[in-house]
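One structure is given below, encoded as structure tokens.
Every protein chain but one is kept in place in this view of the complex.
Chain IDs A and B follow the sequence of writing; residue 1 opens each chain.
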Amino acid sequence: MKAIWIALVGVALLAGSAAGASKGTTVNLVAYSTPKDAYGKIIQAFQNTAAGNGVGFNQSYDASGDQARKVAAGLPADVLNLSLDPDIEMLVRKGLVPKNWKANAHEGIVNDSVVVFVVRDENPKKIKGWNDLVKPGVSVITPNPFTSGGARWNVMAAYGAVRRQGKTDTQAVQYLKRLFHHVPVQPDSARTALQIFAQGQGDVLLTYENDAIYAEKKGVHTEYHIPKATVLIETPAALTKSGLKKPAAKAFYKYLWSSTAQKAFADQGYRPVIKSVAKGYKFAQPPGLFTITSRKWGLTGWTKVNRRFFDPNNGVMAKIERSLGH
Amino acid sequence: MATDAAVLERPRPRPAVSGALARGVATGYLSVVVLLPLAALVWSSRAGGLGAFWEQATRPEAVAALKLTLGVAAVCALVNAVAGTAIAWTLVRDRFPGKGIVDALIDLPFALPTIVAGLTLLALYGPGGPFGVSIAFTRTALLLALLFVTLPFVVRAVQPVLLELDTEMEEAAASLGAASFAIFRRIVFPNLLPAILSGVALAFARAVGEFGAVVLISGNLPFKTEVSSVYIFGQLQSGNESGAAAVSVLLLGISLAVLLAIGAFRRWRTRHDG
Partner (left out) sequence: MARYVLRFGALGYLALLLLVPVGLVFYRAFEHGFGQAWDAVSSHQAVHALELTLLIAAIAVPANTVFGIVLALALVRTRFPGRGLVNAVVDLPLALSPVVVGLALFLLYGRGGWLGGLAGHGIKILFAFPGMVLATMFVSLPFVVREVVPVLREVGTDQEQAAETLGASPLQVFRRITFPAIRWAVAYGVVLTTARAIGEFGAVSVVSGRIEGKTETLPLYVQARFEGFDTPGAYTASVVLAVIAIATVVGLRAFHPREETAA
């Protein structure tokens, strides 16, 4: 009899402390710049749930690479949403994010998008596919791959698409070199690239689909076209080691895959990863969609791709930039 | 007079204690705010050894960026020396309607965040701009952005000196029939030179370090329009922190050398005249 009482009291205490731990805590959300509006809605919705009641949020939005470095230098972070795997992996190496951050149903991917071509009204140069980008007289805008995560997705989309056409690795790298011949300016970020394109520079802009949709919503007219072959951009989110200690942070992280949250992402132009939510939105499916782990087309995951293509000393892109300069 | 001789002979009553204290405080402030972070930077850049430092600093893109940066900054400083002095002169000695407004606007390049400066210049002088010119993403655009950002330096350095300048000598020379330019060259200019050089040093330093306005309008093409600050940023973003630190320290060293040279030149000129 006494044992049951002790057990009941123990359970009550535990439940009380768990609930108490949620109340009055602050969750530190550190994200890249794009999903800001979506998170505004998601946080509000979360705070209306039982788990989120009374939870405060510190939100920080900036370029993905910058955020990763800031967290490494001490910026408090419980939930991370960055634009590239390697940015999170860097924090794993620094001991701030657990190694098994991907060990959940969606491997840490919270939403998707695709690389698209933004063109001028009526597409006067008839830019439809990757081969059109290297036609004479076509001017392509893409951010600098060394400063922008978005640009890296662009490069890998180009590479993978060309490999899909049956070309070899050498030929695909040759294509990349030709492509960058057509790039007159490499802004430092994806949003800046979009602004510059909107001001009249270039014939085509390579960017995320969700950025194009969001810009349109905000009154910047963007006519975009999804090429037949393109890469699936998968944006990762992770719980940091400090986030694991906060029940509210864990609850919020799980909430990112709820239908409310996924709908908020979709309203901003992202492709939701929960199928039932995706059904409610009309996203065109390009026939030649591939991912960063499509080995058939030479894409072997971000760690290897990052090292091979974007190493600042010996990467493929560094060599291409050097050859363009001389 | 006996008292004067006695005064001249005894050592100047330097306010020893308070002077040293003030200097100490100032040096302490300088150390905490400036020197300590810089020391941390220099220390980090030598972490891999001198060989690694040199290798990072002499990579082709880094060298190209450095040459471009220093070259454009030098041109910018020179243009500022001339234009800034002319503007300061006009603001102090001339009268025209709206002078007060123009004077108040001179500092705006500082107060406006660099991204605004960059976007505005791009809107005006890039494709689709109202003037029909499109120099965006060229070296001219780079120079333009830097001229905008460094506008206040020489102007504001020369203005206070001009305000304090005693015009007696100029008036005397004019009444003796000297031409205006000769008056300027022989009487006014030597007095303004230290201030001009001060402003030029600041303008040069700022032009070397500018990032925000430049990154938008200059195109950032390596070997063509990429300046050192953008190169360093790219290295940092790609995870090459030691490379970024190395080039930063090299740039810092060169800037320091140039600033020392300008300072020495100024001291030489002042001794020469005084």
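As a working rule, a contact is a pair of C-beta atoms (placed from the backbone, for glycine too) under 8 Å apart; a residue touches a chain by one contact, two chains touch by 3 or more.
Predicted model only: the values in this text are computed from it and were never measured.
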### Summary
Out of B:57, B:81, B:135 or B:161, only one touches the absent chain, namely B:161
### Query
Of B:152, B:222 or B:239, which one is in contact with the hidden chain?
B:152
### Query
Going by the touch rule given at the top, which residues of chain A touch the chain that is not shown?
33, 36-37, 58-62, 66, 69-70, 72-76, 191, 195, 214-215, 218-220
### Message
Could you pull out which residues of chain B are in touch with the chain that's been left out?
### Response
7, 12-15, 18-19, 22-23, 25-27, 29-30, 33-38, 40-41, 43-44, 83, 86-87, 89-90, 92-94, 96, 100, 102-117, 119-121, 123-124, 144, 147-148, 151-152, 156-157, 159-165, 167, 180-181, 191, 194-195, 198-199, 201-202, 204-206, 208-212, 228-229, 232-233, 236, 241, 244-245, 248, 251-252, 255-256, 259-260, 263-264, 267, 270
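Here is the rule we use: only the chains that are shown with their structure count from here on.
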### Query
Between chain A and chain B, what's the gap in Å when you average each chain's C-alpha atoms?
40
### Query
Inside the complex, what are the residues of chain A that reach chain B?
63, 65-66, 69, 90, 144, 146-148, 183-188, 192, 195-196, 199-201, 310-313, 321-322, 324-326
### Query
Any idea which chain B residues touch chain A in the complex?
59-61, 64, 119, 122-123, 126-128, 136-137, 215-216, 219-224, 230, 233-240, 243
